[in-house]
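The complex is shown incomplete by one protein chain, all other protein chains being positioned as in the whole.
Lettered A, B and C in written order, each chain numbered from 1.
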Amino acid sequence: MNASFLLFTLLNTGFILLVSPLFMSLIKKVKAYAQGRKGPSLLQNYLDLRKLIQKEVVYSPNSSGIMRVTPYLNLAVLLLASLFVPVVFIPDAPAGIGNIIVFLYLLAIERFFTALCGLDAGSSFGGMGSSRLMSLSAVIEPTMVIAFAALAYVLRTVNFHEMFAITAGSTIPESPTLTLISISLFIIIIVETGRIPVDNPATHLELTMMNEAMILEQSGKNLALIELTHAVKQTILMAILINVLVPWGLVTKLTFAGLAVSCLYFLLKASLLAGLIGLFESSIAKMRLFRLPSFYMMAFFFSALTILMEVFA
Amino acid sequence: MIILSYLTVGAIALALITLSKSHRTMNAFFILHTLAFLAIGIYVLLTTSIPIFETGSEYFYVDHLSLYEVLIAALLFFLASVYANGYVESLVQAQELHRNNLKIFYMIFSLLLTTVTLAFFSDNLALFWIFAELTTIFSAALVAILSAKENIDAAIKYIFIASGAMLFSFIGLIFLYTLSGEVLGSGTLNWTLLAKNAALLSPKMLTASFVFLFIGFAAKSGIFPFHTWLPDAHSKAPSAVSAILSGVLLNIGIYGILRIYAIVRQTQAEPIVSQFLLGFGLLTVAVAVLNMLLQKNLKMLIAFSSVEHMGILLLGIGIGTPLALFWTLFYILAHSLTKASLFFSAGILHRQYESNLIQDIKDVFSLQPIAGWGFVISSFAIVGMPPFPIFSAKFFILLEAFGLSKSLVFAVLLLLVIASAAFARFLIEAFTQSSKDEGTDGVEALLPYTVRSGMKFPILSIIFMILALGVFFPEPLEKLLNTIVYELGYL
Amino acid sequence: MISSFIANPAFLEDIIRILFVFVLITAAFTLSTRNIASLLTVYAVQSLLMVLIAIFLYMIEGNKTLIAIAALTLVSKVLLIPLFIDLIGEKIKISRDLKFNYLEPTASLIVSMGLILLAYVFLSGFFSELIMSKLFFMGAVIGLSLTLMGMLVIFSRRKVITKAIGYLTMENGVLLFGIFVADLPFIIEILIVIDLMILVLLTTILAIGLDSTIEEYHQRLQTLKIWSGSGD
Partner (left out) sequence: MLEAFIYIAVIALITGTVLPLLYSSKKSRKASFGLSFVSSIFLLVFAGTILYTGEESVFPAIRFIPGLDFTLTADRLSGGFILLIAAVVSGVSIYSVEYVEHAKSEARKDLQAALTNLFILAMMMVVLAGNMVCFLVFWEIMSLSSLMLVLHDYFSEENKKAGLFYFIMTSLSTAFLFMGFISLFKLTGSAEFGSLNYPASDLTLPFLCLFTGFGIKAGLVPFHKWLPYAHPAAPSSISALMSGVMLKVAIYGFLRFLLSISTPELWWGTLILIAGSLSAVLGVIYAVKESDIKRLLAYSSIENIGIIFTGIGLYLIFKLEGVESLALLSLAGACFHAFNHALFKSLLFLGAGSVVHATGTRNIEAFGGLIKRMPHTTTLFLIASVSIAGLPPTSGFVSEMMLFQAYFYSSALPDPLLKVLLIITLSVLALTSALAAALFVKLFGITFLALPRTRCAQEATEVPKPMLLGEAMLAIFCILSGLFSSRILALLDFDLGIPDMLLLGLILVGTCGLVRIAVRNSGPSKTRTSKETWGCGILDQLPTMEYTSAGFSEPLVVIFKKIYRTEISSTRTYSDTKESIFNSGTAKIHLIKFFQERLYLPVAYAVSLISSQVSRMQNGKLDTYVLYVFIAVLTLMTFTRYFA
């Protein structure tokens, strides 16, 4: 644990926490524009969070400790995961921080407990949500792993920090195959953040819900935490894609100016990506649940293709 | 001297049994008879330098192999005699055996022991043949002593198949006699002489002679396709007799084959005869286990298991290496003991349920714990589970067989799986039945059969013995078996 | 005149050959005769033929054992055993063995011819090594085929008594084979006969239990008193 890492911990986490709700709002905004509406202000998510955090928490009498612990745990997990994805600068991290596999499984923790939470209150919606979440995440898992393995194949390391250290500074992707990986990563973002066509984050129709169904019983402070968790998750995933595809701007040495540049660059790139996601969401319809595996196969195909190209190159 | 003392003891015992009036005295005399035989055997083993010829004209010959077989036989007869005390009394009470027949039963039993002993000690093969024939007759009489029609039927089968096949053996003997006459000037059937001059014998004729001899001895020891009498006879006989049939009488056939093989082994005929034995061994095991798999009759199961083990012994002989022979000899002992324990336990169960059929056996562990557990443990032992002796014997026999043929070993192993599956199936099906399942259709609960004195002792002592043999291989036994291997000309 | 004939080995051999044919005829009878009493007679005749063959052979060879064998066979097989079986047969009260298994008499006769052929082929393969006169070889062939035919009787006839006669026929075959192939020590012959007697004794006694037609035996009988000898 060196000073650089401690600083990184504070800055990176803080920065991600700070900007995450922004991208959520941004996507909403883009979607609203696409639909010909004006949409809520970009600060709306911040305001929502503030409102929720001040509200009381209502628990179902059927629910147990799982429901009480999960929001905290999940946010903590995602914050831990955020350490794996440097956005501000690449620190001198202790061994293990930045490991892709750990990162993947941190996301799994979040999923695991969210799903338990869905079951906890005994509501059929919650059960349905967790059932669908776990099933679909099981199907997407090979894709994710292969995509990340492809990254590791191309960059010959399993650590994000090292990967980004390789890609950073270059203006074009390190290897042309990275472009292919990016497609998979994009699909992974869509899936993991529960966006159309996989899930509709804005839905209020119970039968089509997934993520929303599981947090149906959450309220007040806990709901705020969960919303924040989602936002952070989205930011982290976006950061990975950005740092792989368009890595320029990320600094490896800690300087104030570099930090500011890298934050700014990230903000810019991430906003663009968020806009892209919003547009993507607007231009596509939600799929039937059981059509999704074939959608995932597409991502799988791209990742596998990358590896194959690397293998036979 | 040795033979004479055996004969004297045998005659005295026979006379005493004939003269005695009560069942108890007959049984006591018979027990004494078996003990005396055991004692003479041990005495000879410890004090006399063997091998030696007996009674001048070299008709009898005492070497380690024959003494080993005689000791096994005497031991089993001893256990059976102890067991018979209670068991036969139960048979009498159940009116399955007429009280008037008791004396005949014991007389024949006693005669059988003497004949078996003489058969093992015969050096002259014709003499061996005759004694083997006599053992068939006496044991068939013991099977038929219960006088039920099915017993008589079984005995008749036994006699016709075993004796009929034995006639072919005699033809084989005549071959051998002529053959030896060609070489030695005058014909002989003395094993010692034949073994000494085996190298001179014509391999082709020897093969023919072996094949004929094999037919008879195979029938005697229950080798496929001559085994057909065995399941009937062994399952219908009173259990004390079944134990002897399986544990001792089958050994006579194997003993004969072993002796002849020891001669053949020294000639050019060895490869073909060896393959011949392996083939029959494998077939026997296969047919036996397939018959076992769906078996519904407890004693039939044990009887077919005997067939299976005879097949393995045949394999062990056919391999023809010293190590294989060593373990085959040990296998004989292990099998005899284990099989006896199975039959003794089955006997108690038969007394309890008056049936050997799978569906009649209920509440075993609460009604007959000793017999039930005895049977279970002996079953483990008979399918070759450690820590019982058959396990290591099986391992080394298969190990030696591996040098000859890999696929043979593999086939035998798979067949043995079927054999174990057969035992497991039977035990799991039969021993887990509860009379409570039947509901209330008026079946009165079975009363536990009071196991009479002396019936538990053989089972427990055998289990103790096989456990001890499995865990600890006594050095004297090792020496004895090595000597046998040496004396048979393997080393 | 007669003595000169008798002294002539070639003549004796011819007689023995004729006797062989008779032996085969008796075997054929054993295969097909339904009446138990005549079966017994056939067996006795067959045994007698054995005796005669042994005597004639003695005349050729001069081996004293053969005479002893002839005497033994005469006493045991021609007289005692048929007598005993006859006694038992009366006890069982059956006089016929009507049914056949697997082979009807005609079929079994054809099979018998095959058996003789097989015995010939088999033995010719092995006895080529031995120096042996034609007569002796033929004796061996007849002996072996008689043994096989005896077995044919055992499995093709139903009643235990008939089976016993089949067994006895087999034994005669072995005896014939033995006479012609090797001269075994006489003591062994005696023991064999004793064995045979006991065996016949036992099987015929047991036959009472199985073959008898008496009504009471049809059910499972617990206490047949055949062992204590005190009843039927």
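Just so we're on the same page, a contact is a pair of C-beta atoms (placed from the backbone, for glycine too) under 8 Å apart; a residue touches a chain by one contact, two chains touch by 3 or more.
From a predicted model like this one, the values you see are computed outputs, not experimental measurements.
Among the displayed chains, contact with the absent chain in the complete complex occurs for A, B, C. Set against the missing chain, the residues B:45, B:293 or B:446 yield one that touches it, B:293.
The residue from B:10, B:164 or B:222 that touches the chain not shown here is B:164. Only one of A:149, A:165 or A:196 touches the absent chain when the whole complex is considered: A:149. Here one chain is not drawn; of A:42, A:119, A:166 or A:279, the residue touching it is A:119.
Touch with the hidden chain on the side of subunit B covers residues 153, 156-157, 160-161, 164-165, 168, 204, 207-208, 211, 214-215, 219, 225-226, 228-229, 231-232, 269, 272, 287, 290-291, 293-295, 323, 326, 365, 380, 385-387, 391-392, 395, 398-399, 402-403, 406, 409-410, 413-414, 416-418, 420-421, 424-425, 428-429, 431-432, 434, 437, 472-473, 475, 478. Within the entire complex, the positions of subunit C that touch the omitted partner chain are 101-102, 115, 118, 121-122, 125-126, 148, 151-152, 154-156, 158, 163.
Although one chain is not displayed, its contacts with subunit A can still be listed: residues 53-66, 72-73, 75-77, 79-80, 83, 94-97, 99-102, 105-106, 108-109, 111-112, 115-116, 118-128, 130-132, 134-146, 148-149, 152-153, 156, 158, 206, 216-217, 220-221, 224-225, 289-290, 293, 300, 304, 307-308, 310-312.
The criterion applied here is as follows: only the chains that are shown with their structure count from here on.
If you draw each protein chain as a dot and join the dots that touch, the picture is not a line, a loop, a star, or fully joined; it has some other shape. Among the chain pairings, B-C comes first (most C-beta pairs in contact). Chain centres defined as mean CA positions place B nearest to the mean of all protein CA atoms. When each chain is reduced to the average of its Cα atoms, A sits farthest from subunit C. For the pair subunit A and subunit B, the distance between mean C-alpha positions equals 78 Å.
Work out the mean CA point of subunit B and of subunit C, and you get 31 Å between them. For this pair, subunit A with subunit C, the centres built from the Cα atoms lie 101 Å apart. Multi-chain contact residues, meaning those touching two or more other chains, do not occur anywhere in subunit B. If you check the complex, the residues on subunit B that touch subunit C are 95-96, 98, 100-101, 104, 124, 126-127, 130, 133-134, 137, 140-141, 144-145, 147-150, 152-153, 155-156, 159-160, 163-164, 167-168, 170-171, 174-175, 177-178, 181-182, 187, 189, 202, 204-205, 208. Interface of subunit C with subunit B (complex): residues 125-126, 129-130, 144, 147, 151, 154, 160, 163, 167, 170-171, 173-174, 177-178, 181-185, 188, 191-192, 195, 198-199, 202-203, 206-207, 209-210, 217, 220-228, 230.
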